[in-house]
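Starting off with a structure, shown below.
Of the protein chains in this complex, all but one are displayed in their positions.
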Amino acid sequence: MPRILPDVLKNLFRKPATVKYPKQRRALPENFRGKPVIDKEKCISCGLCVKVCPDNAITLDEKTKKPRIWMGLCMMCGRCAELCPRKVFTMSKEFELATYNKYEAMSE
Amino acid sequence: MTFIIPIGPQHPALEEPAHFRIEVKGEEIVGVDLRLGYNHKGIEQGLSDRSYAHGLYLSARVCGICNSTHSLAFTRAVESVAGIECPDRARYIRVIDAELERIHSHLLWAGVAAHEIGFTTLFMLFWRDRELSLDMRELLFGQRIYASGTYLGGARVDIKEKDIPQLIRTLNKLEKSVKHYIDVCTSDRTIIARCSGVGVLKKKDARELCAVGPTARASGVDFDIRRDDPYAAYGEIPFDVIVEQDGDVFAKVVVRLREILESIDIIRQAIDAMPKGAIRTKFPENVPENEAVGRTEAPRGELMYYVRSNGTNKPERVRIRTPSYANWPSVRPMLVGGTIADIPIVVASIDPCFSCTDRVTIIDTKTGKSRIMTKEELRRLRK
Amino acid sequence: MFPGILFAGAVGLLFAGIDRKLTGHMQNRIGPPIWQEFLDVGKLFGKEDITPTAANSFVFNCAPLLCFGAIMAVMLLLPINSSQPVLTSVGDLIVIIYLLNIPAVCMMLAGYASGCPFGTIGSSRYMVQLLGYELAFIIAALAAAAKVGWSLSLSSIVSYQAQNGWMVSQVALIPAAIAILIAAQGKLLRAPFDIPEAESEIVHGSLTEYSGPKLGILRIAYDIELFVVAAVIVVLFFGGPVPHTIYGIYIPGVVGFLIKCLGIVVLSTVIRNIAARLRIDQALKFFWTFPTLLAAISLFLVVVT
Partner (left out) sequence: MNANEVAQLIKRYADDVKIVGARQVFAATDKERYIEALTALVDNDLRHLTTITGVDRGDNVDVIYHIHCGESLLNLKLSVPKTSLEIETVTDIFPGATLYERELMEMLGVQVKGHPDPRRLFLPDDWPAGKFPLRKEAKK
């Protein structure tokens, strides 16, 4: 008798393990690293974030001198959030970043 | 008379591109030739163009599945180049990170192997339970795959006390189901028929061809970097090295599944033994001229980073020897003498990771162009 | 005409849908909706009809139609509602066994004609597998026929069972029933015998090059084959169509018949979810030993007693 048979029959009457994603959502843990959001009020335009970003995803806006992140390059490592002296960046829980125009995928 | 069957670069049995030229005589395989290089990313050169801090993230991107152990090996090499000791608590966090990765990687492999022999139910069940280990990585380190628990001179995040009960619960659940799967795999007659005696790698071949990891251990080579060259906190945690003697695909299945149990045990011990304290020491900007080798036991076997520094903040040369790369020569003796139907499972049995293998060259003239385009993209962005 | 294309197609597709849904649940996933097979086939018919240049176009184009036609012919020869099939005088067991092999032959031809190495390997594997399961299938069917005094007519087998109870209720025929269920698993290319279309080894075997309406026809033919093979087993061993009257309501034989067929399909679904795919040499060895032996024991017992 195959040992998997009880599993198969049990599964028939069990709730499927599938999470029906867009309708159902799992709770995300506290330290989840999603899209970094920027609190521009706190920023002192020191430019450290530009230096520490491994992907060169962060640039300073030419006029306002505030950082912005191109999500096309960002890999959500959380380095900017960690090293910013004023804690301007926070890693949000947002992870659905698909877009029609990759150049507009910015976090500002 | 022999004729040649080309398999790949695109083939349903291969998750990623590689090209095999398989010489067959009727159904029997008499020769194998391999062509790699469809996935070049140029990471060795890329690492020497980046500072150590940024290189850590690139080294994790050598391979998606075994990213933690890659960054761990890189960190180990860089830390010994710079002469830095990381704090005790961080060493235990690194062990937990690496072992969670081993669990998810081995379950992933088991699922793929079940799929290659047409056992879809087992494939689905393995992958269902793999989610548990991914959830744990997310809980402790913030992301499911790129957990990056390692940091130069320590660990990136601390493990919170309140997460530990959930981790233990999940590990218990995982242990129960993995034990059940071992039962299933060692008793199911169709699995035994497909795996037992197939793709045998003899102990002599395994040693001569320098096979590593579960591939070597399934052939009776007692070789595990975690024990032979302990890193992180492995020197303080007792564990068994799983060795099987048969060398066939079935032995590889058994080795990997039993290693999962061993990993679960290691994580439990690491949680118990984890001291309190700081998780990081400061890593210097510039690293004195030196050379060092950092080795870790990746899920697929021995992983080696050689780092040569030159006094600046960038390494002069980084050499990566990934486990899949070391195991490719072993595929030949495993395939020769088998039949065509065995190709998928035998190739899968070394757990080939193509992104691990193909990581060496730098950008050629064509991609050089696309690099300029990236700059244009950046320029466009900055407007 | 009942049971015509619409009935057979609808039931076949529905059974395949149930099979897929159950498979999903057995694997602890949700699985597609039960009518997914209708949607799939409908979509295939809406696609462009492509014939690869390398494929020998006449055989390649004819194979799906031939396959479909043969399986529909079997449908007409089966006693589905009462003990009498639609076409009475012409059909007996031999014709059905013969016609049931035509889809297999068509798929082999299709594979060889497609000019694709996966198709060629799939076809040669299919041929070896055919040699394997067919022997067990025929001997098991003969055992049932021998029970009714070597009558090869299905209607006499059904009427015999209406009087004496199902064939499987007789000890001598239980091995044959098991053998025919295993052989059916091979005939329907389901795990552990899905060797000719092993997707991780040879893509989709013989049907690799097919797409669009032609694949749609083959898909319907395959789904009807699922129903037909289950129906043949029900007719031979599980009593066939028997009308009932429960609480004064007359229930036509076809209802019970379909339920029994579904039972066979579900059994086959369970088997295919608890096994890995064998190698072709192992499958042949298995077919020629275990099920063939069981069927032969059954035939022997029936003839002796």
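We just call them A, B and C in the order they show up, numbering each chain from 1.
Everything that follows uses one rule, which is that a contact is a pair of C-beta atoms (placed from the backbone, for glycine too) under 8 Å apart; a residue touches a chain by one contact, two chains touch by 3 or more.
Just so it is clear, the structure is predicted and the values come from calculations on it, not from any experiment.
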Visible chains that the absent chain touches, using the contact criterion stated earlier: B
Touch criterion as defined above, residue of B:Leu132, B:Val241 or B:Val293 at the omitted chain: B:Val293
Listed residues B:Cys185, B:Leu209 or B:Val254, member touching the removed chain: B:Leu209
Where the unshown chain meets chain B, residue by residue: 36-37, 40, 42, 44-45, 80, 207-211, 223, 228-229, 291-293, 295, 302, 304, 306, 308, 316-317, 319, 321, 325-326, 328-329, 358, 360-362, 364
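Here is the rule we go by: only the chains that are shown with their structure count from here on.
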Overall pattern in which the protein chains touch one another (line/ring/star/complete/other): complete
Comparison of B-C and A-C (more C-beta pairs in contact): B-C
Between chain C and chain B, distance of the C-alpha-averaged centres to the nearest whole Å: 44
For chain C, residues that touch 2 or more chains besides their own: 26-29, 273-275
Per-residue overlap in chain B, given as positions that touch at least 2 other chains: 121-122, 125, 128, 188, 190
Residues of chain A defined as touching chain B within the complex: 2-4, 7-8, 17, 28-29, 31-33, 52, 54-56, 59, 62, 70, 72, 75-79, 91, 103
Chain A partner contacts - residues on chain C that touch it in the complex: 22, 24-31, 270, 273-275
List of chain B residues in touch with chain A within their complex: 50, 53-54, 56-58, 61, 121-122, 125, 128, 131, 138-139, 141-143, 146, 148, 156-157, 163, 180, 183-184, 187-190, 377-378, 380-382
